[in-house]
Each structure stands twice: as C-alpha cells, then as structure tokens.
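Missing here: one protein chain of the complex. Every other protein chain is in place.
What follows is chain A.
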Amino acid sequence: MDELELLKKDWKKDEDSKYPKLSYNEIYKMILKKSSSIVKWIFIISLLEFAFWTLISLAFKGTEYNKRFESYHADNIMIPLMVIAYAILIYFFYRFYMNYRTISATDNAKVLMENILKTRRTVKQYVGFNLIFMAISAFIALGIQFDRDQEMISLIENASANGEVFKFYAITIIITIVFLGILIAIILGFYYLIYGILLKRLNGNYKELKKLEV
C-alpha cells in the first residue's frame, strides 16, 4: 500500500477519541491571552527602530556639540536637513503602517509571507535611509566646521603654515570615514542578528515556496 494511504487510514481512525477535548471555558480563557506571533514582534521591533532614530536626533539637541554647532549659524543648511528627515520618517511610517494592516492570517500562506516580508522591507529601507542620511550629514557638518569653527580654522592655519594642509584634511576626513564605518557596521550587525533570528524560519519557508514556482 501507498505509504500515505496507510498513514491516512490511521489518521482518520478514532478521530473523536484521539485528541483532547477542550471545554468552552478553556477556549474562552485562551482567547483572552496575548499572542506571541512573529508579526507582533516585527511590529514592536519596528516601532523601536522608529523611536530609536527619533530619540537619537532629539538627544543630540542641547548637547555641548550642538550648542557649538549653533554658533556657526548654519541654520539655512541644518533646518532643511531636519525637515527632510522628518518628512521621510512620516512617509516610511505611513507605508509601514499600511503594509502592516494588510497582513491577514486568512490570506494564503504565500501572500501572508509576502506581506510580512514587505512590512519588514519598509523598515529596512528606513534604516538604510537613516544610515545614508547620517553619513551625508556627518560630511556636511564636517564641511561647515572646516568653514566656520574657530578651533578648526586655527588648526587649518597652523597646518598650512607647516605646509601640511593637505595632510590635515586627509587625516580628518579619514578619521570621519572610519568612525562612520564602525558605527554603521555595529548598527548593521545588530539588525542582522535580530532579524536573522526572527525571520530565519519565515525566509526559509518562503524560499521553499518560491522554489516550487520555478
């Protein structure tokens, strides 16, 4: 006999006595409990990501560095940057929320997986955007400092008196790049870990389904 037929024969036998019978009250208690689904975790982590980047920009305000920066009178550059950052935050959050709302356990398995991955991708793009934005801002800030920071200007003057102005610029820029690189690597590593653990199974199953379509 076909293996599966044999299995089916057993599967169908004594269905009513084989499984536990939960009572009305037991089921009632269950629906009061909280879900621990993967979607819920992605939602929580995504909210934390949005909060993290917003807090970072807020925490930056009022610091010593920020006060010094205000003395450069570079508002015409910094305010547009802030506006862009917030506009993009709102855009991403809107897209994230709309994606999140389309996730439904009543879709077929493949669509459900796609919708979850889409939600995740939006947040990933947001993080990517922030990293690029952070790098660009750092260089704009560096440019402003070269131009307007008294301490920096006197250092540049000293360096050019010694004929090492090129070396000075090069070292400053390289230090900035290395610093940014390390920061980005840490942040990316962190994401890789969290989502690697969280989405490993989903990604595997999704790939399996995709494989069938080829």
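Observations on the model:
In this section, a residue touches a chain if its C-beta (ideal position, glycine included) is under 8 Å from a C-beta of that chain, and two chains touch if they have at least 3 such contacts; residues count from 1.
Methods note: contacts and distances are computed from a predicted model.
Its record in UniProt calls the unshown chain "RNA polymerase sigma-70 factor (ECF subfamily)", which is the match among "ABC transporter permease", "RNA polymerase sigma-70 factor (ECF subfamily)", "Acyl-CoA/acyl-ACP dehydrogenase" or "Peptide/nickel transport system ATP-binding protein". For the chain left out of this panel, the touching residue among A:Leu7, A:Met98 or A:Ile174 is A:Leu7. From the options A:Ser37, A:Asn66 or A:Gln125, the residue with contact to the unseen chain in the full assembly is A:Ser37. When you scan A:Leu55, A:Val83 or A:Ala109 for touch with the missing chain, the hit is A:Ala109.
In the full complex, chain A touches the hidden chain at residues 2-4, 6-8, 10-24, 27-28, 30-31, 33-39, 41, 104-113, 116, 201-202, 204-205, 208-209, 212-213.
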